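Presented below is the structure to which this report refers.
Here the complex is missing a single protein chain, while all its other protein chains stay put.
For reference, chains read A and B in written order, and residue numbers begin at 1 within each chain.
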Amino acid sequence: MGIADLKQIVEALLIASPEPLTDARFRACLKDEATNIPLADIISELETDYTKSRRAFEIKKVASGFQIVTKSEFEPYIKGLFSKAGKLRLSQAALETLAIVSYRQPVTKNDIEAIRGVSSDSSLRTLLDRKLLEIRGRDEGPGRALLYRTSTEFLQYFGLNTVKDLPKLREVEDILSEEQDELL
Amino acid sequence: MGIADLKQIVEALLIASPEPLTDARFRACLKDEATNIPLADIISELETDYTKSRRAFEIKKVASGFQIVTKSEFEPYIKGLFSKAGKLRLSQAALETLAIVSYRQPVTKNDIEAIRGVSSDSSLRTLLDRKLLEIRGRDEGPGRALLYRTSTEFLQYFGLNTVKDLPKLREVEDILSEEQDELL
Partner (left out) sequence: MDKPLRVDLEMFEGPLDLLLFLIKRDELNIYDIPIAKITRDFLVYVGMAKELKLHSAGDFVLMAATLMKIKARMLLPQDPDGDEEIEDPRTELINMLLEYKRYKEAAVTFEELERSERPHYYHIPAPWTAEEEDQTAILEDVKLYDIMLTFQYLLKNYEEPLTHHVAVEEVTLSEQAGYLSSLLQTKGKISFLNLLERFESRLIVVVTFLAILEMLRSRQVKVKQSKLFDDLLISRGAEFGNR
């Protein structure tokens, strides 16, 4: 197998791989058509191609392998892909916080942190910034803590009319506990 | 801004975008440097480039946008990237459930089960896990049941541009006349 074919295979792998491509993984994909050419050599051939043809992407070597990334000069445009108007992208921490507020609202920061077991300041801030949560009133208790609840934008995003329309825990269990159907 | 520059920007966006690039999203990314050239025109220029330079990938029109996919001939190699011999195929039950949701959406679990005549919890769960379906709001009826509909991932998975691209569901009369023919 010539380097031209190997170049194509490596390119396909780079495009399809959900994580950086390592030499070991590359060899595992080749199967019978083993080659002695190191992955790094094929990569550098590809890099030359990309520079020559003025591609908007390049190959980046990260600790674990190689991956295709856009050139940094295009960052100002790419930002637009991930702007607020786009799809909801949240960290695990923010998602957890959002889930607790959705089902327990109105809720204080303390309540959230009691369930998550970790400080939730920064995820609360992110969710407020993205207008998924809002602050509404204060707790009756001694601390008079701020109460958080989901916003109208949150409901709209998920196509819900009111908070009551969220899937109930009972319904959640129904969906999650298939397989346990009794047998005859 | 010339088409050469636009081509590079579009390429960068295609490489960076986790979902199909739509014309609207493309324009949102351009900001001040607006252009009248339709995204589709720039895409077709890029496609010509990729064919000429024998790239291992191509551009696919899917879910009302464009996305980079590997060419089918590289499947045997790409398979090796994923632990379970390539992609997991959907079961017959999941396919039936998906068919009902896609033609009838939005639809409740009851509607699905009434048509299939069999409990569909487990296929619903599979389809939700694989993000091919999503929960969207509640039925207006007395039970206020959860409503299901197909997702963008559904369109991607089946390579469809919109739900309208689905082949028309056969009419009962057609099925019947075929049945009669078979009997004769």
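As a convention for this text, a residue touches a chain if its C-beta (ideal position, glycine included) is under 8 Å from a C-beta of that chain, and two chains touch if they have at least 3 such contacts.
Just so it is clear, the structure is predicted and the values come from calculations on it, not from any experiment.
Colleague: Of B:T22, B:Q67 or B:Q105, which residue touches the hidden chain?
Modeller: Only one of B:T22, B:Q67 or B:Q105 touches the chain omitted from view, namely B:Q67.
Colleague: Of A:I100, A:L133 or A:L147, which sits in contact with the chain we cannot see?
Modeller: Of the listed residues, the one touching the omitted chain is A:I100.
Colleague: Across the whole complex, list the residues on chain B that are touched by the chain not included here.
Modeller: 14-19, 57, 60, 67-75, 78, 86-87, 89-90, 92-93, 95-96, 98-100, 102-103, 115-119, 122, 128, 131, 134-136, 142-143, 151, 156-160, 166-167, 169-170, 172, 175-176, 179-180, 182-183
Colleague: Which parts of chain A face the unshown chain closely enough to count as touching?
Modeller: Residues 12, 15-18, 20, 60, 67-69, 78-79, 81-82, 87-96, 98-100, 102-103, 114-116, 122-123, 126, 158, 160, 166-169, 172-173, 175-176, 179, 181-184 of chain A touch the chain that is not shown.
The working rule: only the chains that are shown with their structure count from here on.
Colleague: So in the complex, which bits of chain B are touching chain A?
Modeller: 8-9, 11-13, 15-17, 19, 25, 28-31, 49, 53-57, 68, 70-71, 74, 76-81, 119, 121-122, 124-125, 128, 135-138, 144, 146
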